[in-house]
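Every protein chain of the complex appears in place save one, which is left out.
First chain written, first letter: the chains are A, B and C, and each begins at residue 1.
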Amino acid sequence: MTSKIVELEKPKLKNPVFVEGLPGIGNVGRIAAGYLVEQLKAKKFAELLSSHFMPFVLLHPSSSVHVLKNEFFYYKGKGKERDMIILIGDSQSIDPEGHYEIVEEVLKLIKGYGVKEMFTLAGFGIGEEVKKPKVIGAVNDSALVKKYGKSGIDFEAGNRIGTIVGASGLLLGLGRYYGLDGVCLLGETVGFPIIPDPKSAEEVLKVLSKILGLKIDVSELEKKVKEMQEFIKKVQEAQAGAIAQMMKPPEKPADKDKLTYIG
Amino acid sequence: MTSKIVELEKPKLKNPVFVEGLPGIGNVGRIAAGYLVEQLKAKKFAELLSSHFMPFVLLHPSSSVHVLKNEFFYYKGKGKERDMIILIGDSQSIDPEGHYEIVEEVLKLIKGYGVKEMFTLAGFGIGEEVKKPKVIGAVNDSALVKKYGKSGIDFEAGNRIGTIVGASGLLLGLGRYYGLDGVCLLGETVGFPIIPDPKSAEEVLKVLSKILGLKIDVSELEKKVKEMQEFIKKVQEAQAGAIAQMMKPPEKPADKDKLTYIG
Amino acid sequence: MTSKIVELEKPKLKNPVFVEGLPGIGNVGRIAAGYLVEQLKAKKFAELLSSHFMPFVLLHPSSSVHVLKNEFFYYKGKGKERDMIILIGDSQSIDPEGHYEIVEEVLKLIKGYGVKEMFTLAGFGIGEEVKKPKVIGAVNDSALVKKYGKSGIDFEAGNRIGTIVGASGLLLGLGRYYGLDGVCLLGETVGFPIIPDPKSAEEVLKVLSKILGLKIDVSELEKKVKEMQEFIKKVQEAQAGAIAQMMKPPEKPADKDKLTYIG
Partner (left out) sequence: MTSKIVELEKPKLKNPVFVEGLPGIGNVGRIAAGYLVEQLKAKKFAELLSSHFMPFVLLHPSSSVHVLKNEFFYYKGKGKERDMIILIGDSQSIDPEGHYEIVEEVLKLIKGYGVKEMFTLAGFGIGEEVKKPKVIGAVNDSALVKKYGKSGIDFEAGNRIGTIVGASGLLLGLGRYYGLDGVCLLGETVGFPIIPDPKSAEEVLKVLSKILGLKIDVSELEKKVKEMQEFIKKVQEAQAGAIAQMMKPPEKPADKDKLTYIG
């Protein structure tokens, strides 16, 4: 095992667009994509498991457990809407190599479904709270700046940003080698990882809805976020707790004389 | 080499149940499963070696060594008892990926023997000593809560527990993808890793015996634990000592001028 | 994915010589090789991607991103000049194994193009600034000392240097097993990683040009370095920032009682 995708169903999709929102700064992407899944009643069709996630299971109030995973949902567009594949999840890779590996698995899957365009959703920490967070854009082909220039995306802020770490960035960067166009929508947020930012997620979602011609009712977002956040927070705290535990120096041996390192 | 199973014998087992008890908090699972192996006179039939264990051998008083390993035992049920596979061992993986890899190797092996149900035994650190430790349950299918609800398992405490780290959790979580039902029995214990907790192990063992219809005499447990603990403690101390040694910053070079990093 | 080479073109080259200059101390090698690519108008024909690079993309002022990579350029020699393959890049491996893996990928590629001789360019930190940095040489076959002894390379300083870390060293060491002759040209530099040293790069380039009979105008080097450095600095700072971020201890869980490590 390193990373593997378990397919639950093989939906027939027509020229689907791909949207990703995994945990990250302010959980902006995770909240936006999770809300999208709920509002569209998108259906889960695949799960990604990985030994690059933390080696634990999450315990639900029902006493049942599940292993950390990323989940693929599909949505069949109504009327002029496009078909979609949405990726959300509990976690991103905990080591550098895992990011590459997982992103490649995702790219192979969505390429197989005929995806040609991707929108990755993320947060951009600016260190202070703002009333109306801007949505900053990054692309994996400069021609896309023109294409999406009138969608309320700030394409001038690229200079302020050095890098996009993790899946939202690598999907664009590696996706180029798969012939996929990609836009990363970065909602401005304070930037403390544990504080979720529904306001920023709302702005990201508005931009995405406009581009995709979706009618998403964002009025319930804050309420839903509270529920969703319960769970996301639990995962993150558990992760932090487990990492802290794993990083603790080993206990001192009781009887040092009996224990010796021999090379 | 990453992880590999060495099979010593291919026992014929009929619908065996799987029980796991590896080192962990309070060594509750390890003690309970180890005692079970002794009392049932279960027979070893396979060993699991892994490069995710510490790279050392343990030296016995007899001057002979053995490499760290996990061991599979089988027991042929008498009368109404069921056949069993029991997993105990010296160590769990020392890195995150290893947990996934080892658990998958275990799942493949037991699936091959027709296992459909698993009981993983572990401790749950509560930070204080209690006279009669409760046994908390977690399942990998919520229907199992009903099935085992009358076995003296506390299925209400799930909310207090965020995660189950390591093999006891992952066997359940990943086992679901192998079609295996799994119950984790977590004995309450103080929670300091090095202090073994035979009392907690006893409670876990009582619950397990009741479910499986085994007649296990727990009167010798505390005595046996003392013997067993000698060995387990030695392993853990050695592991802690070796890890500490490995984590020591490298010695300062004597003549700094001759040694330069060149990129 | 671990490391892979994407070939954009298959140039026909005649007995090409290989030159490597990746980021390192004082960026001496990176600056020298980068300038060489510009001055020769060498053409890119392959890219190397690796999960041993940092898992992020770099964001350009144009708002477009690219994944970290190493790039292969070729140059068809004019007159008596030799054909060349030049390797430059954003990054070296961030873990020990990656260095070996990437270097082997490079060796396989250049061996396939008939390379028999390599020049790897690097810096050697001496802890103080010097007016005219010397170029120190290391070889992977002692016969090469004689061959290049009159090219202005200091082959007496080997004793002051303990090791050559990373691609510049491993290309020589592992290249021996591929039957390739290799010379490492180490320009003396102060040694603080983030301060680029065009003067040292210039000296390295002069030696290389003399050996290869290239007429490289080094007068523009300092100016070009300023431009190039903007970008290299951005990558390095981003890398440092991301590493620092990744190394931060996890946030303390808000409600410690609900989060417990269970082995």
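What we mean here is this: contacts are C-beta pairs under 8 Å (C-beta built on N, C-alpha and C of every residue); 3 or more make two chains touch, one makes a residue touch a chain.
Only a predicted model underlies this, so the values are computations on that prediction, with no experimental measurement involved.
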Exercise. Which of C:Glu81, C:Glu101 or C:Glu129 sits in contact with the chain that's absent?
Worked result: C:Glu101
Exercise. Which residue, C:Val17, C:Leu121 or C:Cys184, contacts the hidden chain when the whole complex is considered?
Worked result: C:Cys184
Seminar exercise, completed: Note that subunit C touches the absent chain at residues 93, 96-101, 104, 137-142, 144-145, 155-159, 161-166, 169-170, 172-174, 176-177, 184, 193-194, 233-234, 236-245, 247
Problem set entry | For subunit B, residues in touch with the removed chain | 1-2, 6, 49-67, 94-95, 234, 237-238, 241-242, 245-246, 249-256, 258-261
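The rule is short, and it goes like this: only the chains that are shown with their structure count from here on.
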Exercise. Same or different for subunit A and subunit B, where same means more than half of the interface numbers show up on both copies?
Worked result: different
Exercise. Just how far, in Å, is the C-alpha centre of subunit B from the one of subunit A?
Worked result: 33
Seminar exercise, completed: Shared-interface residues of subunit B (touching two or more other chains) are 159, 161-166, 169, 193
